[in-house]
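One structure coming up, written as structure tokens, with questions to follow.
One protein chain is absent from this view; the other protein chains keep their places.
Take a look at subunit A:
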Amino acid sequence: MSFLQSLKNNVRQRSIHVCYVNVGSCNGCDIEILACLAPRYDIEQYGIYVHNNPREADILLITGAFCEQWEDKLADLWDKIPEPKAAVTIGNCPVSGCVFNRRGSFVDPPVSKHIPVTASIPGCPPRPTEILSTILSVASELFKDYEDK
């Protein structure tokens, strides 16, 4: 691998822009994302920046059990993100619908049947450390040697 390539890999892993979208969660997982931003966990020290604009994002964080109104909107949002991109779901809701997945509720989990999901973080809600370590491990795999893919 050339020196330039390794430099690119190194820099890409240290500048990850995430965009988060709530497709109908109870806000518990959103609060855990917020806790990641606070000084105690401080995701910016790992080079992860919250930048709520899909056109500039690398990783899309999804919370919530997928309400019906998101059917077309989430796919649009996913198309707007430039390559290389990854979707990471946070919490139980995008996986199973968790406590909202009952008879008569208007949710349509899992999110992975609407857009391709790279990683899921289970938990109701997951710990900020789990969110952090997942984003970091996804980013190092995803952005490594992107030109060759």
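Please note the rule applied: a residue touches a chain if its C-beta (ideal position, glycine included) is under 8 Å from a C-beta of that chain, and two chains touch if they have at least 3 such contacts; residues count from 1.
We adopt the following convention: contacts and distances are computed from a predicted model.
Entry comment: the absent subunit's protein name, as recorded by UniProt, is "4Fe-4S dicluster domain-containing protein", drawn from "YeeE/YedE family protein", "Fluoride-specific ion channel FluC", "4Fe-4S dicluster domain-containing protein" or "Fumarate hydratase class I, aerobic".
Of A:Leu7, A:Ile31, A:Ala75 or A:Cys124, it is A:Cys124 that touches the chain left out of the display.
Looking at A:Val21, A:Ile59, A:Leu77 or A:Val95, the residue that reaches the missing chain in the full complex is A:Val95. Residues of subunit A that touch the chain left out of view are 40-42, 45, 92, 95-96, 98-99, 101-102, 120, 122-124, 127, 129.
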